[in-house]
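Here's the structure, in structure tokens; my notes come after.
Omission of a single protein chain aside, the complex is shown with its protein chains in their original locations.
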Amino acid sequence: MSNDNNSAFEPRIIAFVCNWCTYAGADLTGTSRIKYATNVRIVRFPCTGRIDFLLLLKAFASGADGIIVSGCHPNDCHYTSGNFHARRRWMVFRSLLDTLGIDTRRIRYSWVSAAEGAKWADLVNDTVATIRELGPYNEYKKVADYLGKEAGDE
Amino acid sequence: MNNLTELANKLLGDGTATKVIGYEEAHGKTRPCFCTEAADTGRLVLDERCTNNIAVYLTKPEIVGGHKVAVTATLPVLRTMVQLAMENQLPDGTTAIVSTESGEGLAVLPTVGDMERVVAGTPLDISGKERELRERLKAMSREERWQFWLGEMSRCIKCYACRAACPLCYCTRCIVDNNCPQWIQPWASPLASMEWQISRVMHMAGRCVACGACKQACPMGIPIHLLTLSLAEDIQNEFGVAPGSVMDHGNVLSTFKPGDKEDFIR
Amino acid sequence: MENLHITNGQLAQWLDDMRRDGLRIFAPVAQGGKTDFKFLAEGDTVAEDYVQTAQSAKRIVLPMAEVLFSYRKHGKDIEVANPGTDRFNDTIIWKARPCDARAMRQVAEVFTRDYDDAIFEARRSHTTIVAFSCNTCDDCCFCTSVGGSPGGTEGSDILVTTLTDGGGALVEVLTPKGEGLAAKYLAGAARADGIDKQAHLADVRVLFSADEVRAKLDGAFDSPVWQEQSERCLGCGACAFVCPVCTCFDIQEDAHGARGRRIRCWDSCGFSMFTQHTSGHNPRPTQAARWRQRILHKFSYIPEKLGEAGCTGCGRCSRACPVDMNISEHLKAIAGHE
Partner (left out) sequence: MSKIGVFICHCGENIGATVDCAKVAEAAASMEGVAFATDYKYMCSDPGQTLIKNAIREHRLDGVVVGACSPRMHEPTFRKACAEAGLNPYLCEIANLREHCSWVHPKGDDTTEKAIEIVHGLVEKVRRNSPLTPIHVPITKKALVIGGGIAGIQAALDIANCGHKVILVEKEPSIGGHMSQLSETFPTLDCSQCILTPRMVEVAQHPNITLYTYAELDSLSGFIGNFEAKIRLKAKSIDESLCTGCGLCTTKCPQKKIPSEFNAGLGRRTAIYVPFPQAVPNKPVIDKEHCTHYRTGKCGVCEKVCPTHAIRFGQEDRIINEQVGAVVVTTGFNVLGTDFFPEYGYGRYADVITGLQFERLASASGPTLGEIRRPSDGKVPEKVVFIACCGSRDPAKGIPYCSKICCMYTAKHAMLYQHKVHGGESYVFYMDIRAGGKNYEEFVRRAIEEDHVNYVRGRVARIYEKEGKLIVKGVDTLLGATPVEIEADMVVLATAGVSNQGSEELAQKLHISYDPYKFFAEAHPKLRPVETNTAGIFVAGACQAPKDIPETVATASGAAAKVAALFSQPDLVREPLVAVVNRSAPPVFSTCVGCFMCQTACPYQAIEREEIKDRSGKVIKVVAKVNPGLCQGCGTCVAFCRSKSIDLQGFSNQQMFAEVEALLETTN
């Protein structure tokens, strides 16, 4: 993995968030005019329970360097248990990704409530810093671009 | 006439079954076979050479449609049948024929409850060889694991023998055949193969009975069963659900406990 | 064209020299309990002790997936990028089996017979096949039943027959491409003289007559044999994907918003989706119908067109099948079927 020119490297990060807590929390960050890094693009889901693990992989395949997954704190889920289901899914998913050698440090899980505008800003900044440190996820991008590069001249 | 043939004939004779799914000997190995009448049953064998998971046929309408089925079940097959029953996939009235513990005699298990009892009494034992492979994988650094799997996935030809051989991959339409959206690229490439395996293994979470059919089927010899085994081990550690054990309600991923671990969520 | 007799040392040197020269060599290497072709890299050892590779070398001329073209839309304008045919490098397929080399010619028939597939042609023109005769075989081999031989030269540029008495190898230089290679690497080799090639070949038994099979198939469309034989078939694509002759492919659109690629990739008639219509109708709704298609295609339809079976008897499908759908056993049964 190349860590060269990290100063010029702007991580591309996709945030998968639930509508009721984290999306609203990020709204509050805005309303509070708390500034944070521009690297994150937010995708709104009704609930963390809705977030398919394949969408996370799709983000990496499409060139994301990092991912944020965030929803309601335990017991605060708008749908009572979507976040609990999601939490289990992520536990299992993380363990599988780790077995495969996929860099689980690049997926940041968090609970951010609708009241935690500042936490959202911190989460984004912290994740951007982590990913900047790790560098672009070239390993994965290279594999994603296999047909374009590697196999073309076979 | 051996005992198995006799028993199969009895079940076919008394109407307990109209088709016996079993194993026959061929080319120095065994393979699945199907018997619908007494004249067929002479070829049935049931011993340690029977490694195909023939429960795979229980979800094929072409095979079981219109039949009452008896399966000569090895332990992995029996574990699969119990799991299929949990998932509403075991055809009504399916009977299992198993070797008794001593290995000498045969027993008929007419109900899922009977099958569950045998399965519950025989916890899964993962062989030393698999354990060793997993340990070796665990001892690698993340980068080494990535390179290892990338190399393996590059050899995948996307024939989906792993899917076809797995008795718990019974979806009418597999996710890889869904092109709205195209979840997984349909052509062979390391990424598509990896995404497919991730999907497959996630879909097996808490369901896999660790029979090894996927690995056995792979014409390229890719050790994909290590993925399901590793996940099964993690699930056992995390949720106390052993592979092939009977959950009374739902699935590992369709249920939760409020106290599930969340130290990775910050 | 000439026949050479080289020593074991010369044979090894030949490969070493080509590797040293940086040639792209696609050769059998043992990996993960199987032996399969791969591009030789630093440290790879060419496998010795095996009967057959897991896959054939087909993907050198017909990759599992390849980009035919890519495009990007700008409003109403569409910019198409064609990868062209001038991007291929020379490849040597080392140690293909005679059955594989023969299959390569059949594959070429499909792609060049009534339409010249430029990409295929380009790939093939860059490919040189150095086949090795079979000294051993196994129960799955049946090349002799479909008109082949463990020492057949068809399709190869060079055929090497290693001599079972340890006395080196017979090198048959068969094409100008082969000649070029031999001229460069086997310049000092002795002419072969009085070698009984046949004595060094595996004894592959004839199991059935392809003609008889073809004759039986003519009226077998509605035969119950398909149902009987296919009952245990799981419907995977292993047989088709390891087959050196199968050429079925799918065209896929890899579309992302305004940009996309058109991709050709392998497909298999064993998959239930292979003939699935958008309407939901499937003209081959059962595995029996799909199995019938596989057998009829190889042993009736292709012979009709090419005059020979679409199968070279490599036996890979039988080895790869998870449930022992042994093709020679089935063909034997069809030949003997009333």
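Per-chain numbering from 1; labels A, B and C assigned in written order.
Everything below uses one rule, namely that a contact is a pair of C-beta atoms (placed from the backbone, for glycine too) under 8 Å apart; a residue touches a chain by one contact, two chains touch by 3 or more.
Note that this is a predicted model, so its numbers are computed, not measured.
When the full complex is examined, the chain removed from view is found to touch A, B, C.
Only one residue from B:F34, B:Y57 or B:W183 touches the chain missing from this view: B:W183.
Within subunit A, the residues in touch with the undisplayed chain are 12, 14, 19, 23-24, 26-31, 33-36, 38, 41-47, 49-53, 55, 58-59, 62-64, 78-82, 85-86, 89, 121. Touching the omitted chain from subunit C are residues 73-75, 256-259, 279-280, 285. Interface with the hidden chain, as seen from subunit B, comprises residues 87-89, 170-175, 178, 180-181, 183, 203, 249-251, 253-255.
Definition applied: only the chains that are shown with their structure count from here on.
If the chains shown are joined wherever they touch, the resulting network links each chain directly to all the rest.
Farthest from subunit A in terms of Cα centroid separation is C. Between the Cα centres of subunit A and subunit B there is a gap of 34 Å. Looking at subunit A, residues 147, 151 sit in touch with two or more other chains.
Touching two or more other chains at once are residues 64-65, 263 of subunit C. Within the complex formed with subunit B, the residues of subunit A that make contact are 1, 53-54, 57-58, 61, 74-75, 81, 84-85, 87-103, 108-111, 139, 143-144, 146-147, 151.
Put simply, subunit C touches subunit B in their complex at residues 31-34, 36, 54-55, 64-65, 139, 231-232, 234-238, 240-242, 250, 252, 254, 263, 265-266, 268, 271, 273, 286-288, 319-320, 322-324, 326, 329. On the side of subunit C, the complex with subunit A involves touching residues 59-60, 63-67, 83, 87-89, 256, 261, 263.
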